[in-house]
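A single structure is presented below for examination.
Showing just some of the chains, left in place.
Order as written gives the chain letters A and B; numbering starts at 1 within each chain.
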Amino acid sequence: MPECLTVKQLWFVFLKSIVSMNQNCFVMRKLITEFIGTFFLVVVIGMVVIGGKGDFAPLAIGSVLMCMIFAGAHVSGAHYNPAVTLAVLLRGRISLKEAGAYMIVQIIGAIASASVVNFLMPGKMPDVASAMVSTSSSVVAEILGTFALAYVVLNVATAKGTTGNMFYGLSIGFTVLSMAYAFGSISGGAFNPAVAVGISIMRLAEWSQFWVYLVGCFGGAALAALVFRINNPEDK
Amino acid sequence: MPECLTVKQLWFVFLKSIVSMNQNCFVMRKLITEFIGTFFLVVVIGMVVIGGKGDFAPLAIGSVLMCMIFAGAHVSGAHYNPAVTLAVLLRGRISLKEAGAYMIVQIIGAIASASVVNFLMPGKMPDVASAMVSTSSSVVAEILGTFALAYVVLNVATAKGTTGNMFYGLSIGFTVLSMAYAFGSISGGAFNPAVAVGISIMRLAEWSQFWVYLVGCFGGAALAALVFRINNPEDK
């Protein structure tokens, strides 16, 4: 059957068609990158928190975020966080349409990671979600933590004064590390609505308090964008 | 009412006026940056120490300092510390007038952060401030720690031999990390008069022993400036 394609040829044709599809569709590879980054961020969060790593958890979480940022920034900008995407949108560095796609993919990544954590640690998720003691404190904590995160992102990844730097991943990852140590016991320390979705599915947070993350994370990110705009008027 | 401004237009006018104000006043944005950096440094210190993070505290504190330095250095030089500002002043890289403004804003940042910590952890601050066992040891510890900090700052952020490096934030943040592990149990490990104000308000240090920080931090910083001058005569 000389007319038939061998398995190897079939595979080659399949790969080539995907590649050419992706080549024409720059957004696609950005979305794949955002999915992978958010997925691993939330997988690590779930595994170390449910797995009982205690005060080592922020070190693991900040580190995986750092690594995924260093690996993905050249493709998608490495947001992995709808609040960061909002800050970058207000900063004028991403289109509204792309920002929407980013956020959706980030949330899908978080949902996927929750089911992986569930598969790897069956029956280990808490039966009852742990509720925040105080939602007002938690809103403040999420605003502060997400403000710090988005402020650092805008300054190390979009400002003229730091162009070409090689510390962006370290700065952003370890901001989350320090904010998690500071505010983790108050609000859970999400600073990221996609993470909030993930930890709510894993019953590490209460769905009825989900609004805290929406208000806190998007509020903190918007505030950071405002401060950046005021403070860096020559950066457009 | 076509003559009336809409909310959006009002917001735009407001933002534009702040931005143009800030554009003409370069000092303002430096002060905002110093405020934000010192504020988050002291918030993290308060939250992790009062929140019982134990020996993870220096990791969180060194990390937030690193991140705020990487984020703010291109605007204000990222001192976040009156003792560092003194060292940079003696090094001749900041005017006396600006240095004074920096120090005031740093202290305001520390006061603001103390009230935020109080809001987030009501009733968790100790009733009685913990006193240092030995003030003479504490003065030595603060001199050594602040000397190391200011020595590293001057060498990685102002020396010719390290121009354009990308490790300044990591070096400075992790100097505080290691000094906090070494001297934290002796003097509280402030190495920073603004931090000393913050922890005194939060009752993590005694007001009656506040002079220890003034003498130790400014003394260590001045000593570091002297050594730098002697050791780098060609750097002006």
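Simple rule for what comes next: a contact is a pair of C-beta atoms (placed from the backbone, for glycine too) under 8 Å apart; a residue touches a chain by one contact, two chains touch by 3 or more.
Quick caveat: nothing in here was measured; it's all calculated off a predicted structure.
Each chain in view is the same protein; 2 are placed here, and the whole complex, as held in this structure file, contains 4 copies.
Operating definition for what follows: only the chains that are shown with their structure count from here on.
The distance from the centre of subunit A to the centre of subunit B, each centre being the mean of the chain's C-alpha atoms, comes to 29 Å. Residues 15, 18-20, 22-23, 29, 32-33, 36, 40, 43-44, 47-48, 51, 53-54, 56-57, 59-61, 63-64, 66-68, 70-72, 74-75, 116, 119-121, 166-167, 169-170 of subunit B are the ones that touch subunit A when the two sit in their complex.
Residues of subunit A touching subunit B in their complex: 55, 58-59, 62, 137, 140-141, 144, 148, 151-152, 155-156, 159, 161-162, 165-167, 170-172, 174-175, 177-179, 181-183, 185-186, 226-227, 229-234.
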